[in-house]
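Got a structure for you, questions after.
For this view, one protein chain was removed and the others were kept in their places.
Chain nomenclature is as follows: A, B and C, assigned in order of appearance, with residue numbering initiated at 1 for each chain independently.
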Amino acid sequence: MSSTFGKNIHISIFGQSHSDSIGVVIDGLPAGHRIDLEKLGQFMSRRAPGRDEFSTQRSESDMPEILSGLKAGILCGAPLAAVIKNTDARPGDYSEVADKPRPGHADFTAQMKYHGAQDFSGGGHFSGRITAPLCIAGGIMLQLLEEEGIRVGAHISEIAGVQDIPFDPVSVSEEDILRVRKSAFPVNDIEAGEIMKSAISAAKIAGDSVGGIVECAAIGLPAGVGSPMFEGMENMIACALFAVPAVKGVEFGSGFAGSRSMGSVNNDPFTYAEGRIMTLTNNHGGILGGISSGMPLIFRAAIKPTPSISIEQDTVSYSKKENAKISTKGRHDPCIVPRAVPCVVSAAAIAIYDALLGSGIYR
Amino acid sequence: MSSTFGKNIHISIFGQSHSDSIGVVIDGLPAGHRIDLEKLGQFMSRRAPGRDEFSTQRSESDMPEILSGLKAGILCGAPLAAVIKNTDARPGDYSEVADKPRPGHADFTAQMKYHGAQDFSGGGHFSGRITAPLCIAGGIMLQLLEEEGIRVGAHISEIAGVQDIPFDPVSVSEEDILRVRKSAFPVNDIEAGEIMKSAISAAKIAGDSVGGIVECAAIGLPAGVGSPMFEGMENMIACALFAVPAVKGVEFGSGFAGSRSMGSVNNDPFTYAEGRIMTLTNNHGGILGGISSGMPLIFRAAIKPTPSISIEQDTVSYSKKENAKISTKGRHDPCIVPRAVPCVVSAAAIAIYDALLGSGIYR
Amino acid sequence: MSSTFGKNIHISIFGQSHSDSIGVVIDGLPAGHRIDLEKLGQFMSRRAPGRDEFSTQRSESDMPEILSGLKAGILCGAPLAAVIKNTDARPGDYSEVADKPRPGHADFTAQMKYHGAQDFSGGGHFSGRITAPLCIAGGIMLQLLEEEGIRVGAHISEIAGVQDIPFDPVSVSEEDILRVRKSAFPVNDIEAGEIMKSAISAAKIAGDSVGGIVECAAIGLPAGVGSPMFEGMENMIACALFAVPAVKGVEFGSGFAGSRSMGSVNNDPFTYAEGRIMTLTNNHGGILGGISSGMPLIFRAAIKPTPSISIEQDTVSYSKKENAKISTKGRHDPCIVPRAVPCVVSAAAIAIYDALLGSGIYR
Partner (left out) sequence: MSSTFGKNIHISIFGQSHSDSIGVVIDGLPAGHRIDLEKLGQFMSRRAPGRDEFSTQRSESDMPEILSGLKAGILCGAPLAAVIKNTDARPGDYSEVADKPRPGHADFTAQMKYHGAQDFSGGGHFSGRITAPLCIAGGIMLQLLEEEGIRVGAHISEIAGVQDIPFDPVSVSEEDILRVRKSAFPVNDIEAGEIMKSAISAAKIAGDSVGGIVECAAIGLPAGVGSPMFEGMENMIACALFAVPAVKGVEFGSGFAGSRSMGSVNNDPFTYAEGRIMTLTNNHGGILGGISSGMPLIFRAAIKPTPSISIEQDTVSYSKKENAKISTKGRHDPCIVPRAVPCVVSAAAIAIYDALLGSGIYR
């Protein structure tokens, strides 16, 4: 059940980096809504490899084929299944990994769990490629959320320590979200973006990699969605988010910085504004007690540097039972952060839509 | 289902701040294990209020009464139910809250979700008091984990920005964990602890509050526990952790700092040592691909400043439909971080034990 | 997780026959509805022992104490916890069972599963007594269903092969349901009921027991509730129903008899009537494809004869590793069917209410 998610919708993801196909089954989608497959394809392309100089040269169209669940483009109430063929799989590239676990990868832990039965080609089910079905689900949820007036978007908040201008937590707008959605390298501060790109280029030349932070915002979410304790918005978003490989941290609202603040500063005063109750600041990131406040939902996800680097690293050889060296060849991104953006959005969209269905607000 | 957790064990928490009782039902515990109730009581006392000058003066023994699931102190396979009577409830303290939501609290979002039917006395089900049943479950899991040689402990990593010495992520030991467990104010650096205490005192005098960070470590966890994607160790720990009110962020291993690092630095080299495969560093926090690596599991949780402060704050009055002022009276902690430590440990213990049961390693 | 149920509400039942208490936590109940505790008590009394000559003389008030989840009698959105103290427990009665499993009981299978750690007093968690918390949940769901115009009721369809007049599957009315609800021995045919009572008396005198069939009807359920495949109304009702000890079979609509019929006879023709689409017959028992049709939901549950009989039976002695004899003493019902009626109703009410919440029809 490791690859299933959801309380009110149910997502089941399958596939390995080099299996015949990868895909997802989504059960519980409400009947009667149109899914725009072209728009879904556009969203998928934001995660697809081979788009720019920084991403892996593996070329896959990543356009999902819908096997079931749609009737003339409309959700028919039956589970929606979508698959992507793995057309450019090259199992030969990865043979060394079977014996020598790559530092920072799941190779070793998979070996411990599956005792050698795991599909180690390209990382198998642990591959970043498996975020493509996550994005299919995410892309569909985004369309359904949009029907409800809810927009979810994200930008690169940091790469290699270079910071973008954050979303305004109180007034982030649909325009802000649509603007970053269009960009292949979504930043609010173009200049910062250029410095980030330089850092990625430098890492690439050095055979190294860099990480970063993605900031995500959801607007239009009504107040009252979510639940206390284990099914809060934070719990569910975090649970979905850590399915994206390389995510190692998440913070909502003022997060870690807020923990260094005073209550009198971090508390967000309530006020009547625009005919409803709002907060003047948004250190709570739109969530109090696990439930949405109606303010923008804001969180940040820490993405570790891509573990696959061509610099030689220390590892072990299982067969020789001794220390060894490894230099990861094959097609790898010196920075996964830009491609992680739609994955983070997808994880958020899935968790938010699931909570919305559970809230009884949505029809 | 908001207050239920677990895939292999199942926890169902109930109670409000001022309901007759609070408690928990734990289903799926393996039969035949002895539960030491005195030890459980000691663990509970670490979360209990009224222990020192900084915590709320509400005095409750917080000793759980076991209603079922034990036969002569041994788990009998039936669900274990435990309750704590709310003996010192003072509903009168909180009447203002029904009309004026406290900034930083769930008062407003609960109002949006439950439309006034919620129990607002003392925060109802959103109260920090509801972490007591979480700690009952956590304390029981800790004992079961200990039988398997797994220890979970936490210390105050930061309060008001004052930093403690972190656990050594590679060599944190049983002694390190036992030492912090004994302390009412668990820090590695006594001097830093004193400065933290001063900051809390200052906040208290000012009618304000401070937050902080809790660092948690689990040692002895074998490699191979956990799952890819949505049921990874990170997902499950995060999902449990955000049930603790005031937690607004979590990071595993090098976390946010690691996102500013290079792959060549952040990757943890593998090596043969102590007759098994280990990593030389532990930026991965003991988890790769959602699965334990056998290295110490390390994470940090950001705790926001206690929202209840006596300084007057801006809020609204529902009844008057206008802006208003509120000054939270009643018994409140100027800093919740010390009492959050056993809650964070409990969330971790529950998630880890659940994963361990699911791994098939544990008998 | 064996004792938890529900997709949209969540029920967690605990307790053993002779534990301190038994009870239930119900999570996911909608806030704002009043629960009539007196009415709940009346419903509970229908399952309670000691009401008549046929039931066990164990006397327990079985009145649940509500620990949380209500605020001034209104559901407040927090999990509702209810307990019943075990005041008349007599562990001494059952000591023989630890060594000699009673035929037809779970003593042996519990021994195989829990290896002696189980609480064998009075059957422990397997006791019929654990249906009391099921009835707490069921009684609450009945009240919530009633608010939606849905009534669930059951009668004794058979005891010892003596048949009652069945509910009319097309026109069973609220009056029919209310009438059987009032009776301690709910039958449609009073004379048949007297013959059943004679059969029970005869069994009691012989130290033997008899079984029977309970027929349950739910009316007022709108069409369109439920789901295809694994979450159909039949799946969920059956799943809940087999939690009632002694239930060994279930059939919906024409059930087993229908399997001997022809399609042209068993199919229920559709017709416009009373301003909506109905069926002229109701062999489908109100469910087609797992989804309610708007016709009365009808099912029957087979209840085996009470396994506890005073006639000497063949069994084994674990300690002597040889065949042995056992004669069950203690307080036992020669026929459990009358007391099973509210349990069957409860299982149905829980499953139906859960489906209703999931349908999006209910607000």
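As a convention for this text, a residue touches a chain if its C-beta (ideal position, glycine included) is under 8 Å from a C-beta of that chain, and two chains touch if they have at least 3 such contacts.
Source: prediction; values computed, not measured.
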item	value
Option from C:T4, C:S19 or C:S68 whose C-beta touches the chain left out	C:T4
Contacting the left-out chain in the complete assembly, out of C:N86, C:Q143, C:S209 or C:S346	C:S209
Those residues of chain C which, in the complete complex, touch the missing chain	1-5, 7, 13, 101, 103-106, 108-110, 112-113, 125-126, 130, 158, 160-161, 203, 208-213, 222-232, 234-236, 238-243, 245, 247-256, 258-272, 277, 279-280, 283-285, 287-294, 302-309, 311, 313-316, 321-323, 359
Interface with the undisplayed chain - residues on chain A	1-4, 6, 8-10, 12-16, 19-23, 25, 27-28, 31-32, 65-69, 71, 74-81, 83, 110, 113-119, 124-125
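In this text, only the chains that are shown with their structure count from here on.
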item	value
Superposition rotation for chain B onto chain C, Cα-based, multiple of 5°	180
Chain B and chain C: spacing of chain centres that average the CA atoms, whole Å	39
Gap in Å, rounded to a whole number, between the CA centres of chain C and chain A	46
Chain B residues counted as touching two or more neighbouring chains	1-4, 13, 110, 113, 125
